[in-house]
Structure formats: C-alpha cells, structure tokens
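With one protein chain held back, the other chains of the complex are shown just where they sit.
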C-alpha cells in the first residue's frame, strides 16, 4: 500500500490540452503513471501525449476507469471542474490550479466532503510515490523509491528538500505537496494519519511555512497520535511579519503562526527540527539510524 | 443495543415551552426517557415539567450532556433550530415540526451530513424503544417491550399498527416514524441497516404509503441485504391518483410510486404483505413462528 | 401547492430574466379588442385559455386570430368555456411567432436522490413523459453546488444548439434554477422553450409553488387558481380536503390513516366522496371547522376514524359533539365514529352520550358506517 496513489492509480487530467496539462501529462507518464484520460470540453476525440481526450469527466471515467483527477483548469473554472470530477465519482482530486478564491475552495471542500472526495491542493504540487505513480507536477528527477514520507505546504521548497533526500542516498515512499493556500482540501493533520498507517513509510519529513496554524495543529497530532519519527523544517524564520489581516487576523492567530510558535510546538511534540533545508537529509539519516530502520 | 435510542439517551427538547413541546416532554418522561433539558431562547432558567430550560442548545448540552434533540420549533424557525443542535454536537435530531419547506429540508439534510448528524423527520412521530426511551410523539399506550421492529412513513397509522402488535400479545424493539414529507432525513433504506444489525429485533414491520419511491427502494434493499422477515403494509391502494406534478413528476416516477408498484416490489423481495392494517399482527405472528423466533 | 396560471408563470419567468412573449391577459372580448387597437400586440395573435390542466392544444383551449373580428369571436367563445374541471375565466393574448425548434426544460424535486432534478429534452412541445429515456437529459442539481457550468454544457450539447443560442440557454438555465430556489418552487417547467428567430423564448410556463413556504412568500397567499370553493375553505383552515366520486365522508387524522381508512371502506364496498385529514391537531375549533366543511359536501354518512396521539380522543369527541349542534338541519348526516388512542374510552363515552355511534374496532366500525348510509335521494331532497 502507498498513501494515496499506487500502481492502481488511473489518472484523468482535466485541462489536458492546456500548456501545463500537456507538459505534466508527459511527465506523469514518464514517471510510470497510468494517465488514462484527459478532459477538455469540445476537444473530445483528440489525443494529447497519446492520451485520449474526452468532453466530460463522466465519459472519461466510463471509458477508462479513471480514479484520480489532476486539475489544471484555470481558476475561474476550477471549481466547476472539481464539481464535475466529484459528480463523476472520482474519489481523489489533485487541484494544481493556483489563484482559486478561497470562497470557491470552501464550497469545493464541503462539496467534496459530501461526495466523499478528497482534495489535495489547490495550488499544490500534488502527490508522488516513486516507482508507483505521480498525480501532480513535482519534478520526476527529485525522486528515488525509498521509505521517507514527505508532506509539505510548499512547492519548489519541497522539490529542493525531496531532492536533498535523494542526493543523500535515501529515497521516498510518498511525497504530498498540500499547497499553501489559506484553505486546503488536505492539511497536515489530515495527511498525517495516512503516513502513520503506511507500512512503506519509516519516517516523515514535514515542510512548513510561517502563517496559519497548520504546523501547530500538526505538532499536536504528532505529539498524541503519530508514532513514527518526524523531521521538520519551517521556512520563514527570518521573514518580516506579514501585512496583518486587520484586528480579526490577530484574534484568529492569537500569537500562533510565527516561525517561533511552529518550531517550539514541533520540538515539544518530539520532532527533530532542521534549521536550514540542506540540514534535512542529515537529520533524516540520524533519526533513521536511531530507530534502526535505515 | 437498540436502534437509535436506549437508556443512555439524554433528550433535549427544542421548543419545550410551546404547547406540543410541553405535552410531549411530559409523555417522554412518562415513557421513562431521560429528558434532561429544554431550549427556548429567552426562557433560560425556567423549568417545564421539571426539566430545566436553557436559552441555547450549546448551554443545554454543556450542562446536561444531552445527545438527542427533539425539535418542536415552528416551521419558519425549524431549520435554524436544527443548525443550532448540529453545531452543538448533537448526533441525532428528531424533527417533529410539520410544514417545513423541502428546500429548507434539503439544506438541513446536507448540513447534517457534513456535521455527522442523523435527522429523523421532519413531520414525524419519532423514535420509541419500549422500556428504554422515546424521542418523539408516538403515544405511550401503544407500546410493550418486545422483538418486533417497526418503520413507517406515517403518523397515526403507525400508532394504529403498533397498537395492533401490542394487542396481539407481542411487543416492539424499536419503532421509528420516519415522516412522510418529500425529503426525509432518514428513509426506509437508511433505517433498514439499523434493524438488520439490531440483535433485539427479530422481524420488521414496514408501513408505507403511495407516492414517492421509498418503498420500492426499500424492497430492493430487503431483497439483497436484509435477512430478517419483513411484514409490510402500504396505505392508499384505493386512493385516487394524486394531482400530478406536471410532466416532470411523471418522468421522475416512471411508473413507480403506485400501491401496485410498491406491493409487487415488496412481495418480490420476500416481504409478507398485509392487505389491511388489522391483518398485520396475524402475519407478524405467522412469520415469527416460521422462523422459530417467537 | 400553488399552481400558477400560465400568465403568472410567465410574469415570474420575466422577473428572473427568462425571455417570454409580450403577452396580455384579458377577461372580455372588449379588453382583447383594446389590446389590438392600442397597438400593445399586433395581429395575428395566439389566444390561450388560462386553465391549469394540460392538453389545451388538442382541447380547443389554444386558438389563433388574424383579424379583429376573429379575435372577438375566439375570445368570446373561449371565456366561460368549461375545460376539464375548470372554467375559462381569462385568456392570454400573445403575438403569433414563427416557432423553430421546441425544447423542454424543467426542475422538480427528486425525492430519492434528495436533490432537485433538471430534465431537459431536445424534443419539447410534446407530452414529455412519452419520450424514451435516451431523449431526456436528467441532471441532479445539488443545492449546495447549484447548477454548474459543466451541467449547463451537458444540456447545451444534448440540444446541439448554435453557440449564440447556447449562451442564451445558459442564462435561461441559471434563471430557472434561481427561480426554483428563490420562489420555493416544487416545479418550474418550460414546454416548449422555443427557438424563435434564432433566440430562445418560453412559450409556456408551468410553475408550482410549495404551500409550506408560505411564510417566506405571502405574495402567493392570494393565488388559488386551482382550488374548488370547499378546497379553498379547507386550505384556509389548514385541513387537507379532497373531493372524490362517491358519497361517504371520511374524516381521519394523518394521511396514512386516512388512506388506510379509504382502503378498508373500499374493501367493504363503501364509496368515499370526500376525505378530510385533520392532521396532528387537538384544537377543538379545527375539529368543528372540519365538521362544518364536511356537512357542506352532503355525504351519505360520515365515518370518523381517529387515532389519538397528539390529538386526544376526548378533545376530538367534545369538538365533534359541539360541531354537530352547529350543522344546519338541511345538512345533517349520519355519523359513525371509531376512536382509539389517548383517552379513547372517555372519547367514546362523550360521543355515545350525544347519540353518536362510537366503536373501537376498525373493521366493525367501517361496516357500521356503510350500513348507516342515507340514500342519495333523501340527501338530494334535503339540499
């Protein structure tokens, strides 16, 4: 078993005929993923990178048994594309699209809950399980099959760190880039149980950022319910305090959300905290040696 | 275990200071139910039938551990009362209120799904498990503890049939009056698994009506997934065809919804069908004898 | 339910931005004359009887007029005309237009799916339920998501419309969905939605508003186009009331029990003429109202079947006795009561003291009621 994608994953790419859709269809296929269908309304019957294109997700699912959708559809239409995937019975949607208004994402999230659809993203790199499948846009070159899980709110920083793990001689079980938007379909806390239950993951790397309280909540979960070793890196410890969201933002945050708050929560929860991204691989190796799992 | 209510049930009555709320608080208590709280905004601090009244469900839950709400609040405010119960963490709401617009009920239903709240009703008699608890308005006099389960879309017809079961010398495990509105929180199909899993139920009586296709769907479930004997009665075989909901109604129904359609579906599914309400007890006794469960 | 006449439905459509013909409702030939003379609508015209039943085209309730004389004669002929259970009181005048394709759209509740169902067909203008499933597009519309772009695209593709008309269709669908939600409708139906000169126009409108949402829509309280006078009184008193073909009056509480009672009556040869569902009430005033209403229907006998749960039997019995004293002599009828439930013994005792047959067994009491039927002739004479 892997966390969310594996060799049974059959990807449909919504927005496959766009530039990004086409590029990443190629890359997902190169990763070994079964990309079975693309959807672009009005382009049904054509092919992109050898993948058949359909006018609707329902048709794509009926014809190909697609079970994961990767959405590249532009922000104004992304909510609708998600509805279409959800109504077609797709249980997992990876929303790569950036700049989706959070009001739309709230609707998508709760609609997904009602329909039993998990969302990764939006504005996210997606999921990759080396040797199995990739649903998203993380560069193929950073991966090597292994037993280190990675969850992250970042994009390129994730690639940097995953690449570092690879260059240190280790490999990854599954990497999930959750996306850094204010509302994400799957947060650290939602993703942690997946890695806890994954027999292929020995250690988890958590990559966070300042802002929001997702890392503090993750720390709480790790402390009480996560038994595997965790190595964490939080970006932004030297960043200036962000422009404040009025008084309301201060009340919502109540002192959390800073790098200091996140780092101390994670340390208190037993995670090993890396000061810089290039320190992560060394710390991962150390923790793995400790637990004898190398 | 019983189906939805038992001796751990702690009822809060929303709209307790209204006429119906007060009458049925008294009756639920007389049934042996733990009615622990009432809610009427602005009446907090008072008592009704010895039950403390609170201004909000949240306060009531905090003070009394209420875990089932029975809602008597008038239709224009019933949706809001349900939201309040759901937000207060009540997992089961029995909505007695009639004349709730179905558009409101759709919202309530899906909101309940998101919050993990089961709704019985609206416009329903509620639930009673003799010797354990009652959350609703079914007259106490019709009950005697026993092993016959009852589910029904009707009100008084349910009382009639449940009473017949009692007078025949048998008793009931749990009786659920689901309500006859176009949209109900719990339909036959939703309730059947509860009785299938209930070790205290040996046989199920299903009381249906013409209109809608809930009985046909129930028949389908019974055929494939319900292992206990079923005795069914469908009211309305002599009723004139109802005023039609335009062409759309005919397309939605596609020939189902009539007494004949329901009766044949239930017979085909292996249910014993009673021609008249007063035939139900005899058929129940026969089926119980057959399965040796009397 | 409140069924809107075509012209009211079209007014509602117009308010929501759905294109409808420029029409005028008239209640006399003189008014029709004036519509043409003032230039409000030019001849030739379509004249449509404003009745709620379907099949108007075949039934002579839709006609054309090309001259003022013809208009006068068509309108005069149509007004006052009986049509199924209704009488034509008003007609709708609309310009006659060159109709291209006819489409079908409706939204109604799909109870099983617990979602509104959009039905679309490229074969509008006909009895839509006669179409095969593959000629219909059925889309469950989730109330939280609303009608989505991709769903609208599905309809558009199914219709095979030109891009410009497709765009109009998107607007019509949005409006129809908004009307369905905001007006608390049970049904919004356009049949046909016609292509006229390359544009979409709703040539008919069927709208049914949910009664229960009256607290949000006081504007519909005054519209009662489809009720008989007795049904109208019943509605005001919040009593469910249905007129049938037989002679026996049935009063019960609860829809299920009422239907079961009719089933038992039918089994023993009784023919129900009016049935009346008190619902879950123990309000004595309502019981009296129900009784007086029943008396107006001149039943051969009234069979009362009450199971007292919320309704207490003694309350019902007291209301009954009081009501009986208020029924005019000319409207008297035999009464057989079957009462069970809360305080049933007391209820029966009250009735028996007032000389009313009161039993507890359903089968026996139905038989007693049938035996007590007053001959039709006797009743007619009394009226």
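Which chain is which? They are A, B and C, in the order written, and residues in each are numbered from 1.
Basically, a residue touches a chain if its C-beta (ideal position, glycine included) is under 8 Å from a C-beta of that chain, and two chains touch if they have at least 3 such contacts.
Everything quoted here is computed from the prediction, not taken from an experiment.
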Result, missing-chain neighbours among shown chains, is A, B
By the document's definition of touch, the residue of A:100, A:117, A:135 or A:284 touching the omitted chain is A:100
The one residue from A:180, A:229 or A:281 touching the chain left out of view is A:180
Cross-chain touch to the chain not pictured, restricted to A:20, A:46 or A:264, is A:20
By the document's definition of touch, the residue of B:55, B:196, B:220 or B:279 touching the omitted chain is B:55
The one residue from A:41, A:125 or A:281 touching the chain left out of view is A:125
Absent-chain interface residues of chain A come out as 20, 23, 75-76, 98-104, 106-107, 109-110, 125, 137-139, 141-142, 152-160, 163, 180, 182-183, 187, 207, 209-210, 212-214, 217, 233, 235-240, 243, 245-252, 275-278
Touching the unshown chain, chain B contributes residues 41, 55-57, 77, 80-81, 83-84, 87, 107, 110-111, 114
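Operating definition for what follows: only the chains that are shown with their structure count from here on.
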Among line, ring, star, complete and other, the chain touch graph is complete
Chain centres computed over CA atoms; the one at greatest distance from chain C is chain A
Between chain A and chain C, the Cα-mean centres are separated in Å by 54
In whole angstrom, the CA-centroid distance of chain B from chain C equals 28
Chain A and chain B have mean C-alpha positions lying a whole-number Å distance apart equal to 43
Within chain C, the set of residues that touch 2 or more other chains is 142, 144
Residues of chain A that touch at least two other chains are 110, 114
